[in-house]
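Shown here: the complex without one of its protein chains, the others still in place.
Showing chain A:
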Amino acid sequence: MRFMLLFSRQGKLRLQKWFTSMSDREKKKIIRDMTTMVLARQPRSCNFMQWKDLKIVYKRYASLYFCLGVESQENELLALEIIHRYVELLDKYFGNVCELDIIFNFEKAYFILDEFLMGGEVQETSKQIVNRSIEASDMLQEVRFTDMHQTLQDDRLE
């Protein structure tokens, strides 16, 4: 996977995750191209498109478009499942997630994504484990002091 973009129906970017190194200019161009291409699609069309040497997989959930750029040997149908899994994780975390949740808590959306995907690949295939990791990290954030060695030993997931 090369990138993941989330944008609204008006083309406003809500989340961007790049899995390869690219210049700012290239990133901006890709964002422009993706928003134009995806927003131009008819309602019930195929979720796959060809763009340069990448396959673009996109899906709309309510007012947000989730757009992935995957490489040619990757499985597009599985990419759709990846998008769906991410939405499920967001939904579990925020409780009936909507676009506003992602706007006002964008850093949390990133943290969740970083527990699910890494380096463009799926990191954890179990929903429960991802959820538990996020919760534990959040708890950690609450604690003010640095020496949390003891507390964490107990929490460690096997």
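As a working rule, a residue touches a chain if its C-beta (ideal position, glycine included) is under 8 Å from a C-beta of that chain, and two chains touch if they have at least 3 such contacts; residues count from 1.
As a working rule, contacts and distances are computed from a predicted model.
**Student:** Which protein name, taken from UniProt, belongs to the chain you can't see among "Histidine-containing phosphotransfer protein", "AP-1 complex subunit gamma", "hydroxymethylglutaryl-CoA lyase" or "Serine/threonine-protein phosphatase"?
**Tutor:** Its record in UniProt gives the absent chain the protein name "AP-1 complex subunit gamma".
**Student:** On chain A, what residues meet the omitted chain?
**Tutor:** 13-16, 19, 21-23, 28, 42, 44-50, 73, 75-78, 80-82, 85, 103-108, 110-111, 114, 118-119, 121-129, 133, 136-138, 140-144, 146, 148-149, 152, 156-158
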